[in-house]
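Presented below is the structure to which this report refers.
Excluded from the complex is one protein chain; the other protein chains are retained at their positions.
So, subunit A:
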């Protein structure tokens, strides 16, 4: 679904390649997390994928085709919900469709209402974002991401600003959504537990510059409950990952 082939990228302000010949790939329908300490360049991987940053060399393929000159192949959900305060929830959801164009207003409203119901916010469409709680705002933002119509979703630490209880509720909710939608998800987080609870595979940024991502299979079948986190194999993976990241921070 998503494939990096020897991708190289350098920020203008730096004199080294922060991404240096990186290759990895995601299968269709996978839920994969990328973890690494802050500032390691994991968000850069996202910004290369959605073309907010231009790569220096290498190739990025989505669905087997180069991303160059394409748009709407991936849905991006940023860390903060970024709902426009002057638009109602429904109007916010309509935004990606308005920009893509080619759909009638009635059709947009219909899809927005369906998606709102799908994410559990039926009846909230006419509210302003400020009237929603943090968790609800993230759900609305997720609905907006779904409405880009893309099969590949890039979620950039979407729950990091939420309080603990809302956060674990949202994680369970997200798994539920993913199982229904069968989208491919690439999920950035710095929370190891969040990564292993959600993903089938965890990619660890081992070093900056990023030359490769170390892949770990998560030894638990879907559907999951939080109980699986106490499974000895899961605990072992968690400790492994934590010590790996810690080594990095100390280095």
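The rule is simple: contacts are C-beta pairs under 8 Å (C-beta built on N, C-alpha and C of every residue); 3 or more make two chains touch, one makes a residue touch a chain; residues count from 1.
Please note the rule applied: contacts and distances are computed from a predicted model.
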{"item": "Protein name (UniProt record) of the chain left out of view, among \"ABC transporter permease\", \"Ca-activated chloride channel family protein\", \"Protein FixA\" or \"Serine/threonine protein kinase\"", "value": "\"ABC transporter permease\""}
{"item": "Residue among A:33, A:50, A:115 or A:138 that touches the chain left out of view", "value": "A:50"}
{"item": "Identified contact with the non-displayed chain, of A:68, A:98 or A:217", "value": "A:98"}
{"item": "Positions on subunit A contacted by the hidden chain, ascending", "value": "50-52, 71-72, 74-76, 78, 80, 82, 84-87, 95-96, 98-100, 128-130, 148"}
